[in-house]
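The other protein chains are all here in position, but one chain of the complex has been omitted.
This part shows subunit A:
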């Protein structure tokens, strides 16, 4: 029945096991491709298909005809981004892991945990299997990046290999960081948390210092923004970051190779070798993490410390139910069923917000400081608009990923949500209420501080508070409507997700640009048509009303998408 017993003392499985896991990856990939092609042809996905094809065509055409004709930038900068930039991203990821209490186990699905974790497969092979799944996404990202960067380098093929190797090593390093932090004790994690936060703060201060040093005093704020990108590049080029970027140096230099030399072949070899080396590091760190967690579990059992913690946890759970009951009793005073039903859902969301409050607060502190940073340049008129612009950008780009506590985290619970006796509008209001309130709190705090410093006048305050609030409602409603129309799992990867992310970004940029244009046009109309004593009131009223009408329409769209959601068809495979 079984041909051989594997060598227990070895860390690695036989090639046969790896072949089977590779075959599994291929088979699952084939299914997804067939499914993708079927869905592309489905009438339910007509809009998504059209947008994806148009995007792809524009992206390739832009790369071939427009970007190839631009003036090539200094390859040395690209090299610094491919090396130092990776370290800065890893630092951000390390800070995130330290502040997250959730422990991820090689990001396996339930089926993988059972059939692979429970099968005769070593942990090292599971790690390698997970890396294989990353490779496909890395290939797509490499292709998309290479189209943009092709004119900056002499050898396109070396660019492909260098970028691919950098991305794969980065992704594996991210897993190493994740597994490493998962194995830390509570005290060690706390110390590391503050340590890396201090380092990240130091990096941020360096960037700010370089911006201030590199921009003449009194320059317009847009110059500070341009300097910001340059400053991040300079920090990435610093000795400390470059030393930390050793794993990426070879692939970064390979990507920007001007002339083929003997060194090029050495860099090629090292670039490709870094992938198995980082996999080996992942296997080691994973084994250490598991052993460390088990050791601490045994210690907790030995000293019975879990008994005291169990009592404390039970008390805190009771507290959240008391709060929810108060919210519901307050809501029952309203006659409207829509509001009452929505508040039941809000009570459920409040438990999650309470649990993740640290992460949420952290996610908004940095954007708040960034939005307020233009106030430091001393140019009063412009600063208000840059603060407002910063709030708008953060609302559209940063708030949705930071506050995934709406429909986007409930894909596995759609059947449960569907079974609830709640109207679609109540469901949408209930799911979006708390993320919106948190975003509005961020907006209003930033506006208040900026208004106190710049004193822009009440028209500006009312105008932007009203419009930015509507923008928040529109953003979350649109994100959820899009999710309900084209749902995806939390950690989904692949070409579909990449196109989705790019299209969403482009869509948001178009909305901001379009809104600004419309606002300017409305201001002109008000100035020309309405009498001078009323044109400010008309302008503010019209602008706020219009944006709120669009926001309300987006909420109605989200409710329609929820009504349309089909449990039997729309939920993608995991």
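Throughout what follows, a contact is a pair of C-beta atoms (placed from the backbone, for glycine too) under 8 Å apart; a residue touches a chain by one contact, two chains touch by 3 or more; residues count from 1.
Note that contacts and distances are computed from a predicted model.
UniProt records the chain missing from this view under the protein name "ABC-type transporter ATP-binding protein EcsA", selected from "SoxAX cytochrome complex subunit A", "Multicomponent Na+:H+ antiporter subunit C", "Roadblock/LC7 domain-containing protein" or "ABC-type transporter ATP-binding protein EcsA". In the complete complex, the residue from A:300, A:413, A:491 or A:563 that touches the missing chain is A:300.
From the options A:111, A:213 or A:501, the residue with contact to the chain not on display is A:111. Remark: the omitted chain is touched by one listed residue; of A:20, A:382 or A:410 this is A:20.
Checked against the full complex, the one of A:72, A:119 or A:401 touching the unshown chain is A:119.
For subunit A, the residues touching the chain absent from view are 1-6, 8, 16-17, 20, 23-24, 27-28, 31-32, 35, 109-115, 117-123, 290, 294, 297-298, 300-301, 306-307, 309-310, 313, 573-574.
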